[in-house]
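Left out: one protein chain. Kept in place: all the others.
This part shows subunit A:
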Amino acid sequence: MPLIILLPMVILGIAGVAVLLHVLGLSRRAILADDAAARAAWLREFPEDTPKRIRRCHTHNAALIETARGLGVVWPMGADTTARYLKGARVRQGKSGLTLDLPDYTAPRIHLRLSPDEAKTWHRLLESCA
């Protein structure tokens, strides 16, 4: 197929599908409805590291997880979740919450939307483990 046809078709096709998905409401982020959901999301990534303590943020989008191995976070990846330990993370406080920079090419930056009080508490906890 000539590039002059292929290129516009690919660009329009990708853009069209993306816009359609967004319009259909399929851009919603995962919600950790309760501690059990946060625990399940954590154990999905680290099945052998049982959470000792779970702190969900007020938006229910993310949770800090304390295990015997240290502190980690569960956060949404679109409609799904992933999780990472926070060893070596750099923490920055912003207007809407915290930004975590991880030494991890597969999860370089995590934005956590937190209330000002939550942000302070989480910042303190994260700095203690970094």
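Simple rule for what comes next: a contact is a pair of C-beta atoms (placed from the backbone, for glycine too) under 8 Å apart; a residue touches a chain by one contact, two chains touch by 3 or more; residues count from 1.
The rule is simple: contacts and distances are computed from a predicted model.
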Protein name, per the UniProt record, of whichever chain is missing from view ("Fatty acid hydroxylase superfamily protein", "Phosphocarrier protein HPr", "Selenium metabolism protein YedF" or "Peptide ABC transporter substrate-binding protein"): "Fatty acid hydroxylase superfamily protein"
Where the missing chain touches subunit A, by residue: 1, 3, 6, 9-10, 13-14, 16-18, 20-22, 24, 26-27, 44-45, 47-48, 75, 77-80, 82, 84, 102, 104-108, 110
